[in-house]
Each structure stands twice: as structure tokens, then as C-alpha cells.
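Notes follow the structure.
A protein chain is absent from this complex, but the other protein chains hold their places.
== subunit A ==
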Amino acid sequence: MANLSMYGEMIRIRFLMMLAYRTNYYSGILIYSINIGAYYFLWQAIYGSQETLGGLSVMQMTTYVAIAWMARAFYFNNIDREIAQEIQEGKVAIEMIRPYHYLAVKTMQGLGEGLFRLLFFSVPGMFIIWLAFPIDFSNSLNVWALFFISIIFSFIVNTQINLITGILTFFLLYNTGLIRAKRVVIDLFSGLLLPISFYPIWAQDIMMFLPFQAISYIPSMIFTEGFTGAEVYSALGIQLFWALFLIIPIQFLWVIAKKQLIIQGG
């Protein structure tokens, strides 16, 4: 119970920190809207006169793009960069004298960031987008519920990958390249830029074995009702599998990292 109130406090602090820089907040909304707008027109051009592509109609595609970006506002966080920075500046020393689990705290900070964006970016942003473009929002409560379960898993899997990338800084000490590469890989392989069903079959086969589809492709497909019936549950199963599986490398790396921790700068 006491732990819960501590994590609640962490989330609150993250809200305060996000609010401390207002310009970031406003420009964030703008960037997301521009992105969605740009992809909307891009897909309009690609579809041209065709009704469907890769099993999705134009309308589904637009909804897919809008919802994929809005979900990204929730699952996306910079904790990998923060961990890397804290290691490089030697701030982990302070984290290690606190009676909490560093990774759990980082996850909570990520959640704080995500909730902030969900409430203050996504919801107002979604409203604007809904006014501007023809988007098909499901009126089935069931779809919404499944979508929310799914983006919680998106957050977990994405955060886990961020934690792994962050912890690797303990070993590499300089990690910016890897963090950037990870970001591109996630944007590309998670289905944010392009639904996975649009990739060539051989690429799809490879991606089926990677955790990235659990981040963006699955919740977006659930929302646009690209997945139906049993497909939805097997997709959620895939997300659950990755959420559990990724705990193994994280624990493993963390134990080794703590042992050979070197504090930079005295």
C-alpha cells in the first residue's frame, strides 16, 4: 500500500515536471497533429482510386494512422535516454541510495509521462483530428475496452525495450547511437508508419518473431477492427507473451549491471 502511494507520488511529480515546460507541451500537440495530417494526405494519395489496400479501406487506414499516433503518445517515453544520461552523469549513485527499485521507478516515471500525454495530448488532439478528418470511431464499447487493454501492453513492451536499451549504457557507457537506432526500428517494425500487413510476406514472417508488433500494430488493428473475433484474443496473447518474456533479459542485465556499476566522475 505504502509503495503504491510512493508510485502515485512519482507520477504526480512527472506531471509537475511536464507542466514545468509549457512550450514543450504546446509544441507536442502541434507535432502530433502535423504528423497525423501529413500521413493522412500521404495515404489519400497512395490509395488514389483504389478501395482497399492490404485488406484495409481508406477510412480504416486514416483511422489506423490517427489512432497509431495517439497511442504512441501514451506508450512512448524517453526513459532509455534518461537512464543513459543518469549513468553518464553519475546520477545513478543517487538512485542507488534510495530504498526503491530503480527500474520500477523509471517505469512509473514513464507511466506518468504517458498518462500526462494521453490526457493532455491525445484526448484534445483526437477531438481536433475528429473534427478535421473523416475518421471512423467505433461505437462498440467492447472495441474500446480491448483497445485500452492493448495499449497498456504496448506501454509495457515499449518500456521494457527502453529499459533494456537504457541498461546497456552500463556496459557501453556511450549509448546515443543505439538509442537512435532503437527508435527507428520501433517506428518501422511496430507498424506505426506502415501496417505490418503491407510489408512483403518474408518481412512479415520475420516480424512475427519480434516484439515490436506488440507496440503499435496490434492496438491499432484492434481499434480499426482490422482484427476481429479470435484474432483479437490471439493478438492480445502475443502482447502478453512479450510482456512476460522480456522480464528475463531485463532482470539478467540488471543483476550484472549492478555488480559492475562504475560511477562516472568521482
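Just so it is clear, a contact is a pair of C-beta atoms (placed from the backbone, for glycine too) under 8 Å apart; a residue touches a chain by one contact, two chains touch by 3 or more; residues count from 1.
Going forward, contacts and distances are computed from a predicted model.
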Listed names "ABC-2 type transport system ATP-binding protein", "Molybdopterin oxidoreductase", "Oligopeptide/dipeptide transporter, C-terminal region" or "CoxF protein", matching UniProt entry of the absent chain: "ABC-2 type transport system ATP-binding protein"
Candidate in contact with the missing chain, chosen from A:A38, A:M59 or A:M96: A:M96
Option from A:S5, A:T23, A:Q50 or A:N139 whose C-beta touches the chain left out: A:S5
Subunit A residues touching the omitted chain (full complex): 2, 5-6, 9-10, 13, 16-17, 20-21, 90-91, 93-94, 96-101, 258-259, 261-263, 265-266
